[in-house]
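To start, the structure under review is shown below, and the notes come after it.
The complex appears here minus one protein chain, its other protein chains still in place.
The letters A, B and C name the chains in turn, as written, and every chain counts its residues from 1.
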Amino acid sequence: MSTFGHLFRVTTYGESHCKSVGCIVDGIPPGMDLTEADIQPQLSRRRPGQSKLSTPRDEKDKVEIHSGTENGKTLGTPIGMLVRNQDQRPHDYSETDIYPRPSHADFTYLQKYGIKASSGGGRSSARETIGRVAAGGIAEKFLKKVNNVEIVAFVSAVGEVSIDRDPRSESFLKLLNTVTREQVDEVGPIRCPDLEIQDKLTKIIEHYRDLKDSIGGVVTCVIRNLPIGLGEPAFDKLEAMLAHAMLSIPATKGFEIGSGFIGTTIPGSKHNDPFYLDPTTGKLRTKTNNSGGIQGGISNGENIYFSVAFKPAATISQDQTTSSYDGEEGILAARGRHDPSVVPRAVPIVESMAALVLADAVLIQKSREFARSVVA
Amino acid sequence: MSTFGHLFRVTTYGESHCKSVGCIVDGIPPGMDLTEADIQPQLSRRRPGQSKLSTPRDEKDKVEIHSGTENGKTLGTPIGMLVRNQDQRPHDYSETDIYPRPSHADFTYLQKYGIKASSGGGRSSARETIGRVAAGGIAEKFLKKVNNVEIVAFVSAVGEVSIDRDPRSESFLKLLNTVTREQVDEVGPIRCPDLEIQDKLTKIIEHYRDLKDSIGGVVTCVIRNLPIGLGEPAFDKLEAMLAHAMLSIPATKGFEIGSGFIGTTIPGSKHNDPFYLDPTTGKLRTKTNNSGGIQGGISNGENIYFSVAFKPAATISQDQTTSSYDGEEGILAARGRHDPSVVPRAVPIVESMAALVLADAVLIQKSREFARSVVA
Amino acid sequence: MSTFGHLFRVTTYGESHCKSVGCIVDGIPPGMDLTEADIQPQLSRRRPGQSKLSTPRDEKDKVEIHSGTENGKTLGTPIGMLVRNQDQRPHDYSETDIYPRPSHADFTYLQKYGIKASSGGGRSSARETIGRVAAGGIAEKFLKKVNNVEIVAFVSAVGEVSIDRDPRSESFLKLLNTVTREQVDEVGPIRCPDLEIQDKLTKIIEHYRDLKDSIGGVVTCVIRNLPIGLGEPAFDKLEAMLAHAMLSIPATKGFEIGSGFIGTTIPGSKHNDPFYLDPTTGKLRTKTNNSGGIQGGISNGENIYFSVAFKPAATISQDQTTSSYDGEEGILAARGRHDPSVVPRAVPIVESMAALVLADAVLIQKSREFARSVVA
Partner (left out) sequence: MSTFGHLFRVTTYGESHCKSVGCIVDGIPPGMDLTEADIQPQLSRRRPGQSKLSTPRDEKDKVEIHSGTENGKTLGTPIGMLVRNQDQRPHDYSETDIYPRPSHADFTYLQKYGIKASSGGGRSSARETIGRVAAGGIAEKFLKKVNNVEIVAFVSAVGEVSIDRDPRSESFLKLLNTVTREQVDEVGPIRCPDLEIQDKLTKIIEHYRDLKDSIGGVVTCVIRNLPIGLGEPAFDKLEAMLAHAMLSIPATKGFEIGSGFIGTTIPGSKHNDPFYLDPTTGKLRTKTNNSGGIQGGISNGENIYFSVAFKPAATISQDQTTSSYDGEEGILAARGRHDPSVVPRAVPIVESMAALVLADAVLIQKSREFARSVVA
């Protein structure tokens, strides 16, 4: 459904052609500075029309806070937020009345909801993610206060070209330790901070754009400074909540945490993360981090890192042979121009969903810490 | 926490050395035939000590139904089930009082729960999964009744050797169409139905067993005959629920659905699944199935297939250099013999968690279908 | 928190002085006719300023649907709705900075949220209920489609004067069988359909209004034509969900279902509802209905009826001796004019919350019916 989280909770609404899209964020602590200026930056990063790599539909996507703050401070009550849709024409894609678009939600939405109209599938469009990103901005602000938690996502692969995501790779680990959101953005629209491959990735996208085709990719995300102890076994392990959140983002096909699929090929004697005493903090840490910052479903204080696979955008600028709803084979003609790759724009969405998971996990764990302290 | 599901819901309890492990399954329809004989088979498949590939600790794992049935039929009330622990010695691993085992939950459980005892980490052990598998047996029985839903998981990779999981591979698609649980088991303890690589996989596990080491692998699962329309966007898309369920299984590091990470390398024009009219059913189907049976978060009637990455078992039969809780570097000595790979035993656990997700999704979707029909 | 319901779910936001108040309603079936005209009537009934019995603050309370419909039909996606606040001055009650208003939420909001501002307590104001009523309008429309479910609430007591609510009273049972929303409204602002006492109740309210005081009362609600089988024991019995819903309405102090507190004085031999065969339907019914339409937590097909106690409005138009936040005794001066009794305006709120509980219960029960049918 459209609600996510337990104590820090977001509920979203809206599709492409209705009046607005938005969300209600519940469980935000009172007394926190909060204005639209805290929320707009990630919305703007999510926005289409930012570069020639993405769709030229320009939508302003200005957020309005409708409740839950007074004089720039949160009240502890739910934050209602909305972004107006510029384009409320209910019907831009008339041919989709005849053909279910391949690998879109048209067919399944018709089956589940009985709706063939453009707005019917609009809830499965990227526009639905605006509410997530608006909510994520608040979650991030809270996490900064908790422990200066940093969440940075970036494009790590497009098509066949990828940064080395092997958890034994020193360059990868260094990147995870140091990458900033500024670095991710300053390289340009591709949002890959790896100087060696960023041009290649851009060229791949341009290549498929010129072919009127699309291509997928991988977004990798690192979380630094997260408190120890987050996650609620057995079913709400931290990685399980992150996986749930990430696979709820449109166009995602996979999730891996820490060593991920590569980790299945590493022997236990190498994969295990031995402990050592960090002399600067006097605390135990692990020498390696194949676990990806989570052991037994609980954060261990190391960087959490994970990757999310995004499929090629289903909407492409070339004709497709497929069947009509009536079962007649025919040609679904291409219309307009579309994002040749969703991964650059997915970066803030991944960050936002991570922030929502973590803010909720922090709130839960803090009650666990209190309870433990009181019975000891 | 220890509860999973909305209308079909399981709550589990138990760790390695307490009296019993078990679960309460809520939301089971009344009037369904159900005895221990329906539940025991998957528990026995999950059980250790089945072969030289797995740990020799023989536990009987006989399930007892304590409530919710009468005369072999369900009452519609919660099913309480338990499996007694044979070995209730609270302390088998005394060295773990000194050393947190690398890549185990010892350290994070101590941080979160303040418990250093063996049972403290016992909730993160594979024994916790008994309740899931017992519940899964009921969910599977229900799904059989719904539409003869078939759920078959198998080992698709161990270490570097894998079956071809490319969604464009004909042999892979044929395997997904035809593989049965009997085929998975008849090949022996490795539970890989691919005749070409099953011996290789067995040898890899034996190799690491002889090295007193461990190795990870991949379990792939296919779901056939699932009704169309399952899944609850935006946040409870069917793949998001599956990802949540799978990443809650101990030792998992990744999840991919349909084309997964490979799908990020396929252009949209090839990745999109075009529709055609199936003449035998008169219904639309897709020619390819890169989507993995889910579009827009909703099942489309094609096979659902996904893969789960399992790391190498953290407990290995060789000494490990690490730090004590006190920060002193030392040697954590090996103790006893352990599973060199968890993947064969993980097969019924993956199937069970899938069944729990699907039974819940079916219940929810059936109420949606009613509601839609009544307002039309 | 601000979300209520499982499959039919509302999330609300908004306080007195922010931009708007509203809600997101999730789980509405697709294809249902729905426009603002379906929602406005109950909002208008809830609105203050309707008569000399209620507060003269005139707020237009026009609802806007922002998502989830197209061409006047629901899409199956969440309905975002909002009502703009006319009066967004953040500070109308400056004295409340000094004194916590007795029996208001000022003190507890300050303790919990640290907020002393007017908007801080605004979430506890009646204005918060707009989102509930807007959502309830949709739930009611759905319930009409399900089985022509009728929900009628009315004022049954003000101060010491009450209709006879004894479940053995024939006039009471007749009223429950026949009362309509039109009858409730046509008697004027008091919303009591009992011709004998409605004038008395009006006079009591006018009496306390003239005294610059306030007075409480009781709202009774009847639900007719509800399907059998609703309610989810053990914890989510139908009466438990109704009680939860009703006690979440501001100013409520009690709930009773069926015979209620009177029922504690009736011997079992008289209180038990014997069965008989209804010749017109061929179905079992009960001769009496002390149970209030629910047995064992499950609806039995008889009328459900319950009553909700509302305390006197805490805001009164006379000075009150109390303590300042600083602990100094002083006089909280009266300001403006206020509702001398909340009960007339509470009528549509009670109906709306009942509708939300029932719509959710119907959706859940329909999945139970499917599941039972499929395993039989």
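Just so it is clear, a residue touches a chain if its C-beta (ideal position, glycine included) is under 8 Å from a C-beta of that chain, and two chains touch if they have at least 3 such contacts.
Computed from a predicted model, the values in this text were never measured in an experiment.
Undergrad: Pick from C:Thr69, C:Asn85, C:Ser299 or C:Ser352: which residue touches the chain that isn't shown?
TA: Only one of C:Thr69, C:Asn85, C:Ser299 or C:Ser352 touches the chain omitted from view, namely C:Ser299.
Undergrad: Among C:Ser44, C:Gln183, C:Asn225 or C:Asn272, exactly one should touch the missing chain; which is it?
TA: Touches the omitted chain: C:Asn272.
Undergrad: Consider the whole complex, including the chain that is not shown, and state which of C:Val25, C:Val133, C:Ile197 or C:Ile215 touches that chain.
TA: That would be C:Ile215, which touches the missing chain.
Undergrad: Considering the whole complex rather than only what is displayed, give the residues of chain B touching the chain that is not shown.
TA: Answer for chain B: residues 1-3, 7, 9, 11-15, 17-24, 26-27, 30-31, 64-71, 75-80, 82, 90, 109, 112-115, 117, 119-120, 122-123 touch the chain left out.
Undergrad: Identify the residues of chain C touching the omitted chain, counting contacts across the whole complex.
TA: 1-4, 12, 99-100, 102-105, 107-109, 111-114, 121, 123-124, 128, 157-160, 208, 211, 213-218, 228-229, 231-237, 239-248, 250, 252-261, 263-269, 271-277, 282, 284, 286, 290-292, 294-300, 309-316, 318, 320-323, 325, 327-329, 365, 368, 372, 376
Undergrad: Just the residue numbers, please: which parts of chain A touch the chain that's not shown?
TA: 6-7, 29-32, 74, 76, 142, 145-146, 362-364, 366-368, 370-372, 374-376
In the analysis below, only the chains that are shown with their structure count from here on.
Undergrad: Central chain, going by Cα centroids?
TA: A
Undergrad: Could you state the distance in Å from the CA-based centre of chain A to that of chain C?
TA: About 39 Å, centre to centre.
Undergrad: Two-or-more-chain contact residues of chain C, please, as numbers and ranges.
TA: 7, 30-31, 76, in rising order.
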